[in-house]
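In this view, the complex is presented without one of its protein chains, the others remaining in place.
By letter and in written order, the chains are A and B; residue numbering begins at 1 in each of them.
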């Protein structure tokens, strides 16, 4: 089975660690004197392989980083820096482009302005696909570089441990709404147990679907200072995302937010009380090209040498995925706490390790199968994603992409677009076989268990009527609620 | 002598077969398990060579296909995806660009929006030049891939034969007017004896100059169903292009079209009577970027699974040069009759074989000389091509390109632009030495035989007068008509 990297979720924790160990090895063997973060020279490992970049959005940094990684591995590159002005201009779909390019290359790196585009590419080729950014959705290789940077700094304290950031406090700054790098990152931080302080500019908070996914998928919870007033110092941040330790106890997490504190282990509570300083800043550029709704960040304070004089920040290392504009001052460029250029340098060994893994140059690094976390609902009729930036909403792609949703919760029934992660609560359930709908939403389970393809969901009654379905008459059947015992296979 | 591929005509039939056999060999040795059409790995054959792409029109697919082929051969690539925004924007001509780039590379691949541009490039460099599409004119490497795809399917029936498609029926669909891939293809199909059914969308018929060339160069004739009404089934297509077998009997082919049937051999007539099904569809995209004159194809039926339920099409394999828009449904993507993704895959081994041939990595594949089919007329004064898309009509190129025409017929005198293949019937003949013109058009032959450079042709009297020529007074000399006994050497 070919493995791709569309979302940071596509890699198990131990796979991420295996990739990082391979990156360590490349650095050990290839870094230059005085620059332990920078790879030099060329291997012959990937001599027989070609990497193709397909960039529908222009990018210098990310594209060159992949190309350098492939060349340093000894491979070759074919590159398309502006697909939009060629194939796409002639109306070619992502599926067709990737099914042609799979004949020219051995691994494909795609950047696209539509959310979920990399998933579509991965669905239609048997080559490994690497998502180099899909709209405001994810940018998982940036996240790998970010995690590797955190780990490199963290290793200094905690040697030879499995990858974990459970004692690490990271403050995310700036535009948390539009920056795809932030979205991929927070999921990973939650997985590895870091404490996350969201410090967004006005109008640039984390999107709701990201917050929902943090809670639902990782059990990451928002702790508000006001709720633990007696326990917190003045210094304690207004908001912290924390992930309770221990087994995955989802059923417990439906209570009030005031309960968050009590879901944490005693050890976690103690460490939070002692939390005096921030270990990392993660600053991001204001993604003006994605802003439709203000949120300019003009009043938002830049990170600079003066800010780092605050006692909470004296030891804070500063990360930034670059490019920066005004949110990060040049006066930290020579400061050892500014690790953002190292972070950029790590892009090469980390991407080398990723490419080598996906091309199976070191065959045992990645497992041969991926289990789906949630059951899948998919039907050409019925519910469609309403996110205007989702790839499934683009006229060209909608001709062949069938909507797919993960069933992420049952009470209330909640589904998540497989492509862009937007979540929905359908209110109407119907059957393809009978075209009779009902608002008895709990009936979905019975239909799904018998024949998943017969199930049709709608957001509301009007949609069902517009699609020619009719209200089902007759007695309401009582439906028992049955928890999802284990994940169902994906199609 | 350096060989180039500007037109599919630049390759003899046996050279095409030799290239295909080399492509077979690459596939035999380099294809992966389960994907016999897809090349993997890298050779070292072309280790010392650099291929340069010069794309004046953007393209992802074709450019990447060439780059992959060169890399798979072990060579290297320098690439210019958008020449128009750099050199050409500064006013550089094709001749200058290619004379500079010949110092940087060993083979040049050019795509350009003007018809004949690749010929100009080939005229001004001693490197092999490959035409990757020149306006609406030709796209000969696509044709090679098309022929290779046809041959791969055909081989299943007829092993080890010389390349021939004389029992093959192919239906061309869609935009036959603007698609350069179709133009290159029909010439090749005629050469190899296929039956061609033109099934164009309204307003998108084959251009007249293509039809003329089909008849003149290959003896390919249009058979109309209405003319053989008694012989044809209801199923018989309205129009079929057929190429009579046997020796090249041009003098016979001046009669009425009703005679076509009787120019065919008895065997051909019998096989046409038995023709019940179409072997191949060749679908093409509506080239909206070249349409000036309607012909949108909006009402034209797409090829889809439903159409292939028609008994004539049940065995029909579907080809498409891609990209597609609406003219070919996604519902055939998994159908074994849809061979268009294989066709795209063949692009790599076929282009590898072509590049290897032109670089003489296998020296005996191509012959060292090409004979011209027709005598050449060329004069800086006099007749100019009137095709607004011809490279000779572009202000920048017209500064140095001297018009050239093949003399393709004598009665009436007919010449064909060497660059774009448009044909003209000059009505006025004059001499550079005397500047005296006459309408006694047959005199051209005598002047040409004595001194080809003295001959000046005009389309009409006004052009001659505008150029300062005067009507020649005196007795009309009788001029005997003498057939062209054999081709004259090109300049």
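We take it that a residue touches a chain if its C-beta (ideal position, glycine included) is under 8 Å from a C-beta of that chain, and two chains touch if they have at least 3 such contacts.
Note that the coordinates shown come from a computational prediction; the quantities given were computed from them, not determined experimentally.
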- Note on the structure: Out of B:50, B:153, B:222 or B:307, the sole contact with the unshown chain comes from B:50
- Message: From the list B:78, B:231 or B:305, pick the residue that touches the absent chain.
- Response: B:78
- Given A:67, A:217 or A:463, the residue that touches the chain left out of view is A:67
- Message: List every residue of chain A that touches the chain not included in the displayed model.
- Response: 37-42, 58-61, 63-65, 67-68, 71-72, 77, 79, 81-82, 285, 289, 322-325, 330, 341, 344-345, 347-348
- Message: Please output the residues of chain B touching the missing chain, sorted low to high.
- Response: 47-50, 52, 54, 76, 78-83, 85-87, 89-92, 95-97, 99-106, 399-400
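We take it that only the chains that are shown with their structure count from here on.
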- Query: If you average the CA atoms of chain A and of chain B, how far apart do the two points sit, in angstrom?
  - Reply: 49
